[in-house]
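Every protein chain but one is kept in place in this view of the complex.
Order as written gives the chain letters A, B and C; numbering starts at 1 within each chain.
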Amino acid sequence: MNRKGVNSVAVFRCITNNPMILNSGIPQVEYHETDVLSLFRLIQPEIDKGYALLSHPLTGSIRPDITPYKTVLLSAQKAKADQQSLQLIDRAIRYAEDLYSLREKPLYLMWDDQAKKDFQYVDLSIIRQAMEVEQIR
Amino acid sequence: MKLTLNKFYVKDIQFAQKSAFADGILYVDKKELAEYLMEDPNIQSVDFDIARPGESVRIIPIKDVIQPRYKQSGTGQIFPGFVGDVETVGNGQTNVLEDCCVATSGKIVAFQEGIIDMCGLGATYNSFSKMNILVPLIYPVEGLDKHTHEATVRVAGLKTAAYMAKQTLNQNPDASETYEHESILEMGAKYKDLPKVVYVDMVQCQGLMHDTYVYGLNVKGILSTMIGPLEVLDGAIISGNCAAPGHKNATIHHECNPVIMELLKRHGKDLCFVGVLLNNESAMLTEKKRAAYYTSNLSQLLGADGMIITEEGGGNPETDLMLNCRFHEKKGIKTVLITDEYCGRDGASQGLADVTPEADAVVTNGNGNQFVVLPKMDRVIGDVETVKIITGGNANSIGQDGSLSVEIAAIMGSCCEMGYEHMTTRLR
Amino acid sequence: MAKTIESFGIPCVHICSIVPISEAVGANRILPATAIPYPTGDPNLPKDEEFKLRKKMVLRALNTLTVDIQKQTVF
Partner (left out) sequence: MKKIVHYLNQFYGQLGGEEKADLKPILKEGPVGPGMALAEVLGQEAAIAATVICGDNYFADHQDEALAEILDMIAPYEPDMVIAGPGFNAGRYGLACGAVCSAAKEKFHIPVLTALYPENPGAEMYHKPVYILKTAISATGMRKIIPVMGKFALKLLKGEEVGFPEEEGYIPQGYRVNVHTVQNGAERGVDMLVKKLRGEHFVTELPMPVFDRVPPAPPVKDLTKAKIAMVTSGGIVPKGNPDHIESANASRYGIYDITGLDDLTGDAFMTVHGGYDPVYATEDPDRVLPLDAMRQIEKEGGIGELYNYYYATVGNTTAVSSAKKFATEIAQDMLRKGIQAAILTSN
């Protein structure tokens, strides 16, 4: 899908800290071993450069301080900086920062391996469904 | 269309040899109900528990809450697409068990939360604590994948609710209310001087534990659509969303949708309630825009003067909420938004993930980040282990006396974004 | 800042990368910039092309100062 919103070439960048995405068959994965807030901060300069958000950074109902994993889809092509993307990533960062400061240690650091796997799975499910509905692959 | 809700007030639920409803007591034959649920081959075993108002009981983790309803007359059956066929509902008579609900508990994923406390401080944050609750505990067969597990628990809850309300068939209700909703052309002529009000019910469909069903269909990827309010009261919308307990719209919130109820009550008096538009909250930005634009197109077609928009969840849905607000206001349709906030422990943060200057009329249902200490309960229904990990495995959150420090966001329905509860925030 | 300067009767065009922020802080004449690290340039272009782009942008910005607007306008 291109930036004008017309369904055309199905290309995107998949920025994630979710290891389950790596083996999911989703192409163009850029994996970063970091937390969700840091991932957003990595994405912000990409948006400055002119890559647009295809998915909302705060997908799902699980808060960024609770889930350790997030996957964000960006456009593969650069253009003039997308205003909505700039605004959304900015607000997502602020939203995550506020929630990270709720507790001495944010909740996402507290989970055992089984819970982590489940968070990964839910994130993957959301991205899969998003791609299916938007017919991108 | 006309729908009558026959209300039966439940004073207690008791297990018995034979299921029945008599003198306000709902008797449940566990064996018969279990057999009914076990028709689903994905269920290994099932057990039931009862929680009553005032008891020292905590239910956790809760997936969905459902109000028992069953059709006394009219077409179709309650929860179409799941319990009933996909036939039209929303007419005739529906029997309703008041002060009573089903709370499904089942650990689909290892991080699940969702608390109902039947007494103490936690009980002041939702209506469910004041209800008689039947809890089906569903144990699936081994190796069941998570999507099927979720669906299994979801359907078992709906079947349980229908089974319970079915016990009232052909009895005299304690009270009954009739709601009428004409065709749009008819009401346009009938109430030509009243402002035309549309309700935009934003539903969330994004993936596992984040889906919503209408007449049995997962409405992911739909263009915004319209549904009759009376159909919603017969369980046409079902929650498959089991994340974010404080502000997800459980099935009971759909069945008793407080915005629909209020608009129906005022229909023909100070407003004309045109209908309900369903707008999906997608994960994708283009879809969010398409949905909001399309919803605003439909509103225009319907001749709406004003609208109430409710959201489900927090974070990305705020973008849908604000897009809908902006697009409608730009078309001259006045909006009121209903939401909640995450404005921090002290309430000093900006509580929404997206905002727009057009949003000048907003109802908030509370700050989910408020911390409360919940007292130890004598009994836990569901999964005791979950209590330990509910706040992220933080041992400190469980006090020496067994009390639990949580955000009210962990309490089922505490900040319901349809405005089901009686809470707001004030600035100080 | 653009808003405050305008409040003194001096038209002020705001060339900025994040238009919504400019809208939120109440600038009246807003011209979207290229990108955050280089609002009035583009390092991907050859020097002379980049200058042409900048001059064009500045001319557009200057032109907004001559327009009689009634409310916040993104040019």
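To be clear about the criterion, a residue touches a chain if its C-beta (ideal position, glycine included) is under 8 Å from a C-beta of that chain, and two chains touch if they have at least 3 such contacts.
Since the structure is predicted, the reported quantities are computational estimates derived from the model, not experimental observations.
Q: Since one chain isn't shown, list which residues of chain C touch it in the complete complex.
A: Touch set of chain C with respect to the missing chain: 1-18, 22-29, 33, 36-43, 50-51, 54-55, 57-59, 61-63, 65-73.
Q: At which residues does chain B meet the chain that is not included here?
A: 124, 195, 197, 257-259, 261-263, 266, 270-271, 305-308, 334-336, 338-339, 341, 343, 346-348, 350-352, 355-357, 359-367, 370, 408, 416-428
Just so it is clear, only the chains that are shown with their structure count from here on.
Q: Go ahead and note the Å separation of the Cα centroids belonging to chain A and chain B.
A: Once rounded, the distance between the two centres reads 28 Å.
Q: If you average the CA atoms of chain A and of chain C, how many Å lie between those two points?
A: Here the centre of chain C sits 31 Å away from the centre of chain A.
Q: Let me have the rounded angstrom distance from the C-alpha centre of chain B over to the C-alpha centre of chain C, please.
A: 47
Q: Can you check the complex and tell me which residues of chain A touch chain C?
A: Residue list for chain A touching chain C: 48-50, 80-81, 83-84, 86-87, 90.
Q: In the complex of these two chains, what residues of chain A are touching chain B?
A: The touching residues are 1, 5, 53-64, 66, 73, 84-85, 88, 91-92, 94-95, 98-99, 101-103, 105, 107-112, 114-115, 117-119, 121-122, 125-130, 132-134.
Q: Quick check on the complex: what are the chain C residues that touch chain A?
A: 17-21, 32, 34-37
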